[in-house]
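Structure incoming, see below.
All protein chains but one are shown in place.
So, chain A:
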């Protein structure tokens, strides 16, 4: 099984390739139960990065006149898998969106993408071909990193303010305009459609995850790998390394650096292979500066902590003694924001200090990099 077709599929092409949703098997209240049971049997987990069991989410959002939101925003600059899916196989996502809407009893479905996203023509063309029981509205979300965080999407759809809302109430309790709301990543919905189209048993044996692979690989792009595949297999799926790799950033900008390529990846949207000739600290400092600038500026630890650790990394590059300060600053950034944005930045920074010991030593010895060549 492959999820992504080689070219954009229209409705007829999608039906030929993936089949037709067997709606008659999921009719009525019993059918909703069977649908959620099939998702549970397939052990489907959220593909937005958090990896939460989808069946649990479906059960808790099940309420009269609830809302289903498909999150296709993909704010992480290292991830393109959702865009690939919406460009090549939009009907698979829309089948999944209809199935999720049916499972929770939603009367309203919203597909969110970033404003001006290149996937819009493919999405609108697909919607024009369909006659769905639950109408799908497309919303264009501001192009900011945290604007596509789950509660930020709900906040935007309710009030026009795309900033995270905090940890309670959860969207499944009180979401869009106060209604119970299911927010799922578009790949999660496509996977849900495959669970139903293939049946949970066949799905379990054939399932593949979409991962965006960038950096020094032969064919950078979106690949399909078995869940839990080691990094070596993920890099091989993208054609393998073009030169020696120092470390891999697993999970996008808020991810973790590792130099252990046997590391199994599951639920990871993106990996980036950093060449041995590049400085890991320099790359991390750039990412931290980006993440600091993308704070929604609502929570103190994020608003002040992220610029502080970005400045600490800039100081490390100049040979300054900021490692002790970072060791003190990083732990209290976790778990104290309205969303996980500061947690991701702290995780990235902490893993960089662990993995790039050689770069750290070179910078602190002479205030300059052991590497002379600059790699963007």
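Heads up, the rule we're going with is that a residue touches a chain if its C-beta (ideal position, glycine included) is under 8 Å from a C-beta of that chain, and two chains touch if they have at least 3 such contacts; residues count from 1.
Going forward, contacts and distances are computed from a predicted model.
Asks: What protein name does the UniProt record of the undisplayed chain give, "UDP-glucose 6-dehydrogenase", "Lipid II isoglutaminyl synthase (glutamine-hydrolyzing) subunit MurT", "Putrescine transport system permease protein" or "Ferredoxin"?
Replies: "Ferredoxin"
Asks: Which of A:34, A:202, A:277 or A:336 touches the chain that is not shown?
Replies: Hidden-chain contact among the options goes to A:336.
Asks: At which residues does chain A meet the chain that is not included here?
Replies: 164-166, 298-301, 304-305, 329, 332, 336-338
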